[in-house]
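Omission of a single protein chain aside, the complex is shown with its protein chains in their original locations.
So that you can tell them apart, the chains are marked A and B in the order they are listed, and the count of residues begins at 1 in each.
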Amino acid sequence: MRPEPLLSIRNLRTRFKTYEGMVTAVDRLSLDVHRGETLGVVGESGCGKSVTALSILRLLPSPPAEIQGEILFEGTNILDLTPDRIRQIRGNAISIIFQEPLTSLNPVLTIGEQISEAIRLHQGVTRQEAWKRAVEMLELVQIPSPDARAHEYPHQLSGGMRQRAMIAMALSCRPQLLLADEPTTALDVTIQAQIIDLMVRLKEEFRTSIVLITHNLGLIAGMARRVVVMYLGKMVEEAPVKDLFREPLHPYTQGLLESIPWIGQKLKTGKRLLREIPGIVPNPLEMPEGCRFHPRCPRVMEVCRKEEPPLKELNGGRKVLCWLWN
Amino acid sequence: MLSCSRLVAPKIDWNMLRYVIKRLISTLPVLIGISFLLFFMLRMLPGDPAQVLAGQMATPEEVQNIRHQLGLDRPIFTQYALFLGRLVRFDLGRSARTQNPVIEEVWARLPNTILLAVAAIILACLFGIPAGILSAVRPYTWIDYLVTSMALFGISMPVFWLGLMLVVLFSVILQWLPAGGTGTWKHVILPSITLAAFVVAFIARMTRASMMEALAQDYTTTARSKGLKESVVVVKHALKNALIPIITVVGLQFGLLLGGAVLTETVFAWPGLGRLIVDSILARDYPVIQGAILIFGLLYILVNLMVDLVYAFVDPRIRYD
Partner (left out) sequence: MTEKKKSNELQSYWSGNRELRRRWAKLRRNKAALFGGVLILIYLFTALFGPILYPGNPSAPNLIRSLETPSRQHPLGTDELGRSILGRIVHGSRVSLLIAIGVVSLGLLLGVPLGLVSGYYGGKVDFGIQRITDTMLAFPGFLLALALVAVLGVGLKNTVISVGISMVPIYIRLVRGCVLSVREQVYVEAARALGTRDVAILMRHILPNVMVPITVQTSLGMGTAILFAAGLGFLGVGVQPPTPEWGAMLGSGRAYLFHAPHVATFPGIAIFLAVLGFNLSGDGLREALDPRFKL
């Protein structure tokens, strides 16, 4: 038996009220994150992966957002908490890193202030002590001359430095869960590798669980053990990383994997070229009936157009949402 | 290292100094533009500028005298150079009405206008900024609708009409406050409310817009994700960013306020610069018009300069660019 998960999402549904009607960004999503685990969440832009992360911390403004379902963190439903209680969790037990460090850091406050304010808030230490710990965190994320950097403003730092500072901020209260929403997408490739190394190292050191949200399958392959694939707000496949890459079950996952280049792959198979998934992501207001992927699916069947497939659980902890497997 | 030197001696902020100097230099073209404007203003008038400057009552000798004195019989470039020379010494001649030096006339009225303008701007910030924040924090609620419609009424209302209505209410019906003139603090209340009404509306609108924008930024989400209280998120994280456009508007409004002062001062018989301009226009007293316009221009430049300095203080990105 597996131990009780740290985070357990059950039937999460996040919708937005717009002028033209309700838009469902996340639809009946269920997933578990275990202690010390890195869970990858992949999908194209607009598939609801970022909204999921924001829903977990209840960071979506309501209205227009409406969240239903259960988000159990250590057994308590986050969605039932009072605003005061959820604030005690934010930045403390669960923290989050965003894609674009430049816009995510406040341009008119120093780096040190932005890190130490969370420390002061959650650990109840003095201003000086919090500042000292903030500098220590900057050192931990390998920012050179952290003492001086703490006094600087975000625009004075390079992109990579900013993301390091974001990580320092997110980890400053030693959270149990880190939500990383496209943490390397806005960075140069060489910097990306450094940030990934840093996250892997700190995850071990702090024993933090990570939900890694990205459209970059390479990043998932390097960091996660389990992957959830999302399409238009739905989880279409869940599998251990190795199995997913070896044998993707859902036609969408297969499409995703075929659309990225792998070093040496073309030589090995000799015939496979890069392929793209045909069609575009539909308008969220006009969701296709039946299986949401059917208009773009190369293996579409009659049933796919009419009825939504159920989530099928297979051996080896795999799940897939597709009529092919039913 | 850095923190040590901070303790030892108050370091001169060279970035800031460079910025101030750069900004000062950039006002030069506008100053030159204003001098052109004043110089050509009289020459655009039909008739003889010397006659205009001397006033309608002047004798031919007096006119001849002024013509020679101002070098109006010399080439236009020399004339401009002479004019510029007098301008930097604030020598704008004498009033055609009172025969006093223009600069004295203008100088005597300036404090009254500044008093009114400053009182109005303080009043406007005091009400406009909190109102704007309130409606940005609770958008599309009754309080937001109240603030936005009041603001719209404020910018649509003729200043002078509002002033008259306030007089009707507070001076005629209630008899609480004087209808015009100067002297006590009671005299300042109605004119400054009148002048502020317009500005408060602008400030509230701008505060709302820039707060809404700041609240929608990623860094606001970051601040919330740290578990900060909403009041801290709003004031420390959003407002500090939103202040930058708000300061711009306050500065710009100060200019509009000077324009509004012309009308307000007329309504309340307030002896300020605005009233002086109107009286001078009606009396065709051109030297005084020139002088008052010059002072208004300089005031406006000064305010803009101050606004830019406050910017640099609020926004670290400006200081270091």
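Note that in this section contacts are C-beta pairs under 8 Å (C-beta built on N, C-alpha and C of every residue); 3 or more make two chains touch, one makes a residue touch a chain.
In this text the structure is predicted, and so the values were computed from the model without any measurement.
Novice: Which of B:V232, B:V278 or B:I318 touches the chain that is not shown?
Specialist: B:V278
Novice: Out of B:W161, B:W176 or B:F313, point to the residue that touches the absent chain in the complete complex.
Specialist: Candidates B:W161, B:W176 or B:F313; residue touching the omitted chain: B:W161.
Novice: Please identify which residue in B:V63, B:I293 or B:A312 touches the non-displayed chain.
Specialist: Of all options in B:V63, B:I293 or B:A312, contact with the hidden chain holds for B:I293.
Novice: Name every residue on chain B in touch with the hidden partner chain.
Specialist: 29-30, 33-34, 36-37, 41, 44-45, 149, 152-153, 155-162, 164-165, 167-168, 172, 179, 255-260, 262-263, 266-267, 277-278, 280-282, 286, 289, 293, 296-297, 300-301
Note that only the chains that are shown with their structure count from here on.
Novice: I'd like the Å distance between the centres of chain A and chain B, where a centre is the mean of that chain's Cα atoms.
Specialist: Going by mean C-alpha positions, chain A sits 51 Å from chain B.
Novice: Of all residues in chain B, which touch chain A in the complex?
Specialist: That would be residues 1-3, 217-219, 221-230, 236-237, 240-241, 314-317, 320 of chain B.
Novice: Under the definition above, what is the set of chain A residues touching chain B in their complex?
Specialist: Its residues touching chain B are 54, 57, 59, 83, 87-92, 95-96, 98, 100, 103-109, 117-118, 121-122, 147-148, 151, 153, 155-156, 166, 169.
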